[in-house]
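Sharing a structure below in structure tokens format, with a few things to ask.
Here the complex is missing one protein chain, while the rest keep their positions.
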Amino acid sequence: MAAPAPTLAPSAVAAELRRGSDALGRFTGAIARNRKAAFGLVLLLLLSVVAAAPQLFTGRDPQALLGGSQQLPSGTYWLGTTNTGQDVYSQLIWGTRLTLIITVVAGGLASFVSVVIGVAAAYLGGWTDRLLSLLTDVFLIIPTLPLLIIMAAYLTGAGTDAIILALVVTGWAFSARQLRAQGLSLRTRDFLEAARVRGERPFYIIMVEILPTMTSLIVANFMGLSTYMVATAAGLQYLGLGNTSEVTWGTMLHYAEENGAIFPGGNPFWVLAPGFAVVLMGAAFAFLNYAFDEIGNPALRSFRRRRAKPAA
Amino acid sequence: MPSPLLEVRGLSVDYITETANVRAVDSVDLDLMPGEFLGIVGESGCGKSTLVFAIAQLLFPPAEIAAGSVTFQGKDMVQLSDAELRHVRWRDYSVVMQSAMNALNPMKSIAAQFKDTLQAHSTMTKAEIRERSAEVLRVVGIDPAHLDSYPHQLSGGMRQRAMIAMALLFTPQLVLMDEPTSALDVVAQRSLMNQVKELQQKLGFALIFVTHDMSVVSHYSDRLMVMYAGQVAELGPTRAMFEHPPLHPYSKGLLDAFPSIRGPRRALTGIPGTPPDLARPPAGCRFEPRCPEAMPQCAERAPDLYTVGPSQVRCLLHAGDVSPAPRPDPLAVQQP
Partner (left out) sequence: MSELPGREQVPPGPGHAGVPRTGAIGGGNGAAPGGDGVAMPALAVHRADGSEPEDGVLLETEGLTRHFQLGGLFSQRTLHAVDDLTITIRPREIVALVGESGSGKSTVARLLARLYKPSRGSIVFRGRPLQSLRSRRDVLWYRSQVPMVFQDPYSSINPVFRVSHGVARNLRLHRRELNARGRRDEMLRVFDAVGLTPATEMLHKFPYEMSGGQRQRVGFAQALALRPRLILADEPVSMLDVSIRAGLLNLMAELREREQVSILYITHDLASARYVADRVLVMYGGHLVESGPTEVVLARPKHPYTQLLLSAVPDPREIVALAAESQDAGEPPKVINPSEGCRFRRRCPMAVEECHRVTPRLRPMGPAHEAACHVATPDTDPAAPPEPATSSHD
């Protein structure tokens, strides 16, 4: 027998929101106060710095053949070497850039497509909705991995672009569904009816009245998609798809596996390092995803679920 | 002199937010005698729902009982463990929520939900459960044939009655109702109120009825408590509040804000302005900025609860009558 949490008195809520009277101020305030957001943001910033200026972190050329084959970590080579003597650490650093770019570009494109389709379906309703929902469902049902592999394999020579295309094609549908559901719940808000009654056109209503109120959801959506992109891109590259001559964490995994890095005689850090890096980047996006979900929907904010005891 | 069923002393409830501590309920004292019908009236944000949740031990973070005690049937509720509370809940006191559709499980039939409740708090056989469920439905005026209906198959009025029936499964000593009629139309509302009053007199439970609409409860309650900005503004026998004009300017303003359906038409003013920000409560009387009878000292001196005849008022206008009462008198139940 649980009661719904009593809502804050309006005056209390107003007081809480009063810091930062403009939208940006409130936004940054909300992020700063949310621990998940702060953690994810710091991590992402760190990774972005590494991606933008790898030369700050290593002086070596990642593709240069410098040391012995599959040497373990030492003072010179912090994470050891690859089978051709390349510095694993430098590869990790330099690989950040392309990995991040692929993630963000694929995430952004998939996000865009899912927003357009999801919100249009929710707002326009009727036959448009049925059609778009059908389209979404079809893409959801198609088995992702086989499709990815086939696409990436067929688009030989295109390399990275093929990967991005494959990721977008398989990634947008789930988010579109989510956004449609959220858009539907917004549909009952009176201010949208009010916009119709004053004579606004549907395009205006979607762009100006709906999308801005869904900002947190859209950002959360992007973060969620990016989490998927990081792992899947690495996975595809690990399988040898895309352009294997480029240095990314995924291609590192590919070569490491091919050359038995985890077996005795090999350099396990050649596998562990990029694997861990993928997890780290995925975590950054995942935390930001949770954080923006909470910002957009205060009901999700975590509270310790215990019976309120009187203060000491 | 019978002892009170419920004794609330100095109860304060805080909402702990990142930016401020908001005291939603400020030091409320209350005695409730067995079989008494108490109406708690106030506008949104005044703390009435929070007060009732606190009494029922249903507060979740960020709300916390900051001070005070709630003594029910001689036991301090706040100190009870969850296990001990489970014995008392529903058997000795129960709660009816604001919206039946929020509290009833739409996936289960009425009978199934009654069964869940009965099994959670007692050991009854299947036959006894069925019998008891049918009985409470009859008591609230629903044909027991509806036991196997789902909530969405019942009308709004019937759903609320089903909620009340569920609250009466163990014929508790105390029932707490939070705005049970706000989703109903006027005719269903009146019908439900009559039913509730009848039940209360027949089964003898004490009733705390929270609403923002004074007109709903004022015909039925024995005593009426008016809350404003987390505090008790006025508390006294309902009749006293209506036979003379209410003592507190807020209660008076509230009463005057209702357009009359039968009397002569007169201009209404309402109570312009907004309640104070509870994160930063004012030093003096909380109603002072909106009060048509404010005196200069009202902005500086916070009034205590003063006793005026059978009622208590938190207003400096009545400070001279009797010295501030440190404890409310256990008042005898007034039969209408």
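Letters A and B mark the chains in the order given here, with residues in each chain numbered from 1 onward.
Everything below uses one rule, namely that contacts are C-beta pairs under 8 Å (C-beta built on N, C-alpha and C of every residue); 3 or more make two chains touch, one makes a residue touch a chain.
Remember, predicted model here, so these are calculated numbers, not experimental data.
Participant: From the listed residues A:D129, A:E200 or A:E257, report the one that touches the chain absent from this view.
Facilitator: A:E200
Participant: Pick from B:P61, B:G141 or B:P282: which residue touches the chain that isn't shown?
Facilitator: B:G141
Participant: Could you list which residues of chain A touch the chain missing from the display?
Facilitator: Against the left-out chain, chain A lists 10, 13-14, 17-18, 21, 23, 188-191, 193-200, 209, 212-213, 215.
Participant: Suppose we count only contacts with the excluded chain; which residues of chain B make the list?
Facilitator: Those residues of chain B that touch the unshown chain are 43-44, 141, 155-157, 184-192, 194, 212-216, 218-219, 239, 242-243, 253-255, 257-272, 274, 336.
By our rule, only the chains that are shown with their structure count from here on.
Participant: Report the inter-chain centroid distance for chain A and chain B in whole angstrom, where each centroid is the mean of the CA atoms.
Facilitator: Each chain's C-alpha centroid was found; their separation is 48 Å.
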